[in-house]
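Notes follow once the structure below has been shown.
Only one protein chain is missing from this complex, and each of the others stays in its spot.
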Amino acid sequence: MTRTTVPVHVRWSDIDGYGHVNNAAMLTLLEDARIAAFWSHDLPDEGARSTQVLAAGPGAASVTLVARQEIEYLAPLPYSQRPVLVDLWIGRIGGASLDVCYEVNGPQGVCARAMSSMVMVDAASGSPRRLTETERAALAPLLEEPITFRRR
Amino acid sequence: MTRTTVPVHVRWSDIDGYGHVNNAAMLTLLEDARIAAFWSHDLPDEGARSTQVLAAGPGAASVTLVARQEIEYLAPLPYSQRPVLVDLWIGRIGGASLDVCYEVNGPQGVCARAMSSMVMVDAASGSPRRLTETERAALAPLLEEPITFRRR
Amino acid sequence: MTRTTVPVHVRWSDIDGYGHVNNAAMLTLLEDARIAAFWSHDLPDEGARSTQVLAAGPGAASVTLVARQEIEYLAPLPYSQRPVLVDLWIGRIGGASLDVCYEVNGPQGVCARAMSSMVMVDAASGSPRRLTETERAALAPLLEEPITFRRR
Partner (left out) sequence: MTRTTVPVHVRWSDIDGYGHVNNAAMLTLLEDARIAAFWSHDLPDEGARSTQVLAAGPGAASVTLVARQEIEYLAPLPYSQRPVLVDLWIGRIGGASLDVCYEVNGPQGVCARAMSSMVMVDAASGSPRRLTETERAALAPLLEEPITFRRR
């Protein structure tokens, strides 16, 4: 199994007037899951996921920018106090970029499937920077077939 | 020219720790623009855009759900007190669905390009409902080639 | 000790252009903490806090509305992947209302202090409804002196 699973928390304010998680708020949930899976901002080393290797966040020498996203919504996600489980894997590792793939598990099964293309950028110069060998080695176990979308 | 242009307002809270409009907040700006372009919730008839024909929003007999979205971010969008101009057109009109295409104009040119597949749903039954002839006639002038993405 | 402590999760999108949790996002964190402390929406009974007795949320017969809030910001709250601990207690229990008091613990100590006056409302009629004896008994252990604000 080459995926990782992150619990994310739906906020009451993520619900919109239709009574479900808003379409844009779903992208915020994916961002939450992605950061939990891959960032190593200020978590202590002990207990960190082996995939939390992308130094990013405030003050970091490197930032991770979203270059592209694609998402399909299969079912509305209702409010719950229980965390939502997001499965993540990596669909492509490039020179200075990677594709993160997601499946969001709602109460009735997968409710959203998505992909984000991330670019590593040097914070000082603003230019893309190559993934290090350490980063590649840590992320390689999550490499799997990229997500395929139903409607496209 | 078959596009319509909607000014949308960037909020200070749309900016994230990288100092630009957050990737998910960009989808909120697109939602703002889409609603302004197509919804006929509670605006007075006089002065309404001719394309504001999709009865939607709270209490409406019909709701518009997002089934799929695709977006590419070409440049960071900085905070500004000036509205951001979003160009919208329709890339496809189906039986009970349509594709909305967007270009977001930043200070240096187009900063994001996106597409949302919308499904018309009957609020009472939860089932898709067909676009009416009136809706089709009002939206047809905005029909244009669907957006093509650079990175895909 | 008559307070309860809830860990809440700061999102990357809660940070605004000043590099700290946005002033309105802080109220969202308080809402998160308040719901975790007091709502009994769809959590299983086992493991629930003894104070999670306010039936609220979507589909509930009762809703909890915010009537008033007061907050002072003592220090900026920076982004962190670690949860923020919010201490909550109840400063007043009325007939159909109660005051929730909060202290938000930042990395350097308390960074915000706040109070929310909540009103219990019957969802069907829209009228205030009295707190039940069960609710009062469950909440009484958290009753403490109401928060006093420095600047007022």
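A, B and C are the chain letters, set down in written order, and residue numbers restart from 1 in every chain.
As a convention for this text, a residue touches a chain if its C-beta (ideal position, glycine included) is under 8 Å from a C-beta of that chain, and two chains touch if they have at least 3 such contacts.
Note that the structure is predicted; figures quoted are calculated from it, not measured.
For the omitted chain, the shown partners it touches in the full complex are A, B, C. Where subunit C meets the omitted chain, the residues involved are 17-18, 22-25, 27-28, 30-31, 57-58, 63, 65-73, 76, 117, 149, 151-152. Subunit A residues in contact with the hidden partner, per the touch definition given at the top, are 12-13, 15-17, 19, 22, 24-25, 79.
Mapped onto subunit B, the footprint of the missing chain covers residues 9, 11-13, 15, 19, 28, 31-32, 35-36, 39, 41-43, 57-58, 78-82.
Here is the rule we use: only the chains that are shown with their structure count from here on.
A rotation of 180 degrees, rounded to a multiple of 5, brings the CA atoms of subunit B into register with those of subunit C.
Centre to centre, using the average C-alpha position, subunit A and subunit C are separated by 29 Å. Subunit C has residues 12-13, 15, 19, 79 in contact with two or more other chains.
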